[in-house]
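One chain of protein is taken out of this complex; the other chains stay put.
The block that comes next holds chain A.
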Amino acid sequence: MINCALYRKLIAVFTFLLTTTAVLAGTIKGHVYDGLTKEQLIGANILIKHELKKVVTSLDGGFTFKGLVNGTYDLQISYIGYTDVDTIIVIAGNDTREFDIYLFPKGVTLSEVTKSAVRDGGSDQYAQKREQLANSIVNIVSSKTIAISPDITVANVMQRISGVSIERSSTGDGQHAIIRGMDKRYNTTLVNGIKIPSPDNRNRYVPLDIFPADLLDRIEVIKSLTPDLEGDATGGVMNLVMRSAPNRFIAEGNVGTGYSQLFLNRDFHSFNKSSVNSKSPAELSGPGVYAPVDAFPYNNLVTDASKPPINKNVNLTLGNRFLHNKLGVILAGSYQNTYRGSNSQILQQSATVPPAPNDHTAQQPAISDDFYRQYNSRIDRSGVEGKIDYAFNKNNSISLFATHLQLNERRVRLTSDTLLGGYTLPNNFVGPYAIHNKIETRSDLQTINNITLQGNNTLWEGLTTDWSLTAALAKREVPDIAEFSMGQKVTPNAGAGTYTLGTLQTEDESREWIHNTDKDLAGYLNFHYKTAIAGKTALLSFGGMYRHKERDNYDNAYNLTPVNDKDSVYQKYVSIPDSKYTFIPYNAALGNAAQNPGIYHAYENVYAAYGMLKYQLSSHFEILGGLRVENTHQNYMSSLNDALPGKSADINFMDFLPSVQGKYAFSKTRDIRFSYFRSIFRPAFADLIPFPDKSGSNDTYLVEGNPYIKHTVIDNFDVRYELFPKGLDQFMIGAFYKLINNPIEYAFAPYSATSGNYGATPILSPQNFGTANNFGVELVFRKFFGNFGVSGNYTFTNSVINATKLYVYLTPDNTTKFTNVPDRRPLQGQSAHIGNFSLLYKSAKNKTDAQLALVYTGERINTLSQYKGFDNWEKPTTNLDFSAQRQFGKHYIIYVKANNLLNTPFRLIIKQHNNAYHTKTQLPFQESTDYMTVQYDRFYASYSLGFRFKF
């Protein structure tokens, strides 16, 4: 014990600052820091032993004792997990004694101080430290930030990061990140630095809502690529770093519950999942066999309305190190069961619209139907993760990481579809001609299995290597997207202003099965050689990677026609079980599997090699540069008939991706960074394959790939000025420019590019429209005042793409003229303004934390139209979330979270004069005469409550 106390005194560093004498009483103040990271510790205890006076450090790590009479004070400074420090301060006169104290984690000996494995990577301080030291432009969110923020999923955490905005699913969960306004497809998601395949049929990145935030150690968002990183992340790389074993036994967990305001307002609709056939009849009985009508049981179309159970959320993490800290084992499991939903109103746009009356009037959008929809989703999300790391010696270590993630969604979509008529009701609204009520149930079952072996070896002095071998299997099954429909004619009563509903009839029923399997095999090998060039430190890195990725996709859809009643042209609706169907034509019983482009095998091989040099030009100036070469080979073979273009494709391209980055440090707390790099975007399989997909990214329109699209090549320029005034305070300002060749954007097309099928309703397909220029400015700040903190970021992006659009008008001699006119617009998905603002409260004394977070996303193009002026814009959104927690004892925390407090709607608009607002042709949910609102969704607030424990 004596030795120990002596040792503590040895490592305690005191910095005394004398101040001018003032009043009678003296003051002791100071800050407490981590001795390794040099970052402040929040909530450390400072005790005056003989008086039992105690204070705790605030958000900036500071503390103060005031009104101390002259004398000798014996102080003890303690912090959980750190070794206590005792010290003696003498107060004489009106002294203010100010000093900083450095604490060291328990179990750390001086020889281990340089070993980073034991660092608590999840802390804010560590996060910021990495941010400050990193080569590239990077933002880091630590697990502590995650823990005190009102976020359950990674996607929601993501939107607190500078320049990141979130695309939400129909249930309001953030699914995909848009970095600096670059659409989700320009970003990649890594887990522990490794890409994992997405089972999502439309996207090559993992949907972020598959990850419970509790499993994470930290999230890194890398916005400028170095040559050692894969070149397909223009917006950024999201690296989800899973927790690794700490240097002591831990048991951490969380039990929570919650509810959605929506289901306080209305019932939740559910269906019986046990009656869902996992495969289509053609898969069960073989191709070419006519399915009997009873192969399509009605049971999973029968829905039940009730109040949903409360949400459930549990997780547990256990970890320890063994064999003298050489072997680390961590196991984590989580399960979430949530009930989400939304109410949605949509005007369905027609594929072709009337010409403008003359060449100086805009065309008007054409609307065929008005949908009112209720979404009800039960989401079961579970994750199991294990990581074992073993250090053979100080030169060689390996780790094995395995994860199994599952995201099951069972959704009921109720649609009231009003076919708009050609007449006006007395209230000036367009009258209905028919009303269809549709019940759709679907299951969307996704799993990801990944196993990764990683190693670090020191080969000889200065030469190290790290390597990864990874195998992944991801699956998505969408068994039986089943939709039952019934409808009735609406006939206005002449002159009365009322209308009569016709007999309710059973209508066509549709059933569709989609599933895919993705396999990934990849190897990464990097070498690092540390040497000196002209007396300055140089780090030379080189290496490469290879990845083979393949997907098998299956699709089969059936349409069943109701049997008409005897001596009638229709079937009167009685109930879903009583509805009777047949196939018209008879071979509709085969489904559409024959020559269905949705049945395909696709693979992608990527080889890459790079070399880069990091060089310390001076103590202030560090530069990093190099070249990466990536070769891509994409291939697919679909079941489409070879009489059509696009049955298969074989695509090869090679890209040379230079990168130069520099950092000039004016001082330890001020630096400037710049970077240039070239990046690419590879079309995903589903971007290429001409499969009209119902389970795609849009719930109203089919989404179809386009094998003719070119991959995107982007030149990126960044400059960023950073200031780290003290502690956690931070200020950054940056500017960027991106020149984007052949960006891929999703646009309405009147018909399929390959099958040429014309429909009344447009499809969505990816297209290249030319070259986009994005110029932006970025601002990040974080400042703490005692128990309060504010943090925020703002990104302005000026994005310009010049393309052409169709404009159809009547000439003076009344000829319909089709013209392509220039169209200047921002890139799809690009908001000019994105801002995040958080207000933090952290009282170490009350052990209470709270956060109010506001996210603003400016207007942006959601979907492009082929017609001039008809792009669908997403209205600006402001989301407000609140969270608070309070600690009880040493081990327990109770928290409350409330998301989407403002019930922010998702709205799509067409910026044309709106004849549906104030004339005799009004449509529902219109907001302005200046634009037509074509979608208006509400998600409502959600609340959660729970407690955490930590041992």
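In the analysis below, contacts are C-beta pairs under 8 Å (C-beta built on N, C-alpha and C of every residue); 3 or more make two chains touch, one makes a residue touch a chain; residues count from 1.
To be clear about the criterion, contacts and distances are computed from a predicted model.
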**Prompt:** What is the missing chain called in its UniProt entry, if the choices are "Right handed beta helix domain-containing protein", "Sugar ABC transporter permease", "N,N'-diacetylchitobiose transport system substrate-binding protein" or "Formate dehydrogenase major subunit"?
**Reply:** "Right handed beta helix domain-containing protein"
**Message:** Can you tell me which of A:A295, A:A588, A:L627 or A:L839 touches the chain that was removed from the display?
**Reply:** A:A588
**Prompt:** Which listed residue (A:T415, A:Q505 or A:S883) would be found touching the missing chain in the intact complex?
**Reply:** A:Q505
**Asked** Who touches the missing chain here, A:G193, A:P297, A:G386 or A:G421?
**Response** A:G421
**Asked** Which listed residue (A:A25, A:V563 or A:L739) would be found touching the missing chain in the intact complex?
**Response** A:V563
**Request:** For chain A, enumerate the residues touching the unshown chain of the complex.
**Result:** 350-355, 364-369, 419-424, 430-431, 433-434, 487, 489, 491-492, 494-495, 502, 505, 507-508, 559, 561-564, 566-570, 582-588, 590, 592, 594-596, 640-641, 643-645, 750-752, 754-758, 760, 806, 810, 813-816, 818, 915-916, 919-921, 923, 932
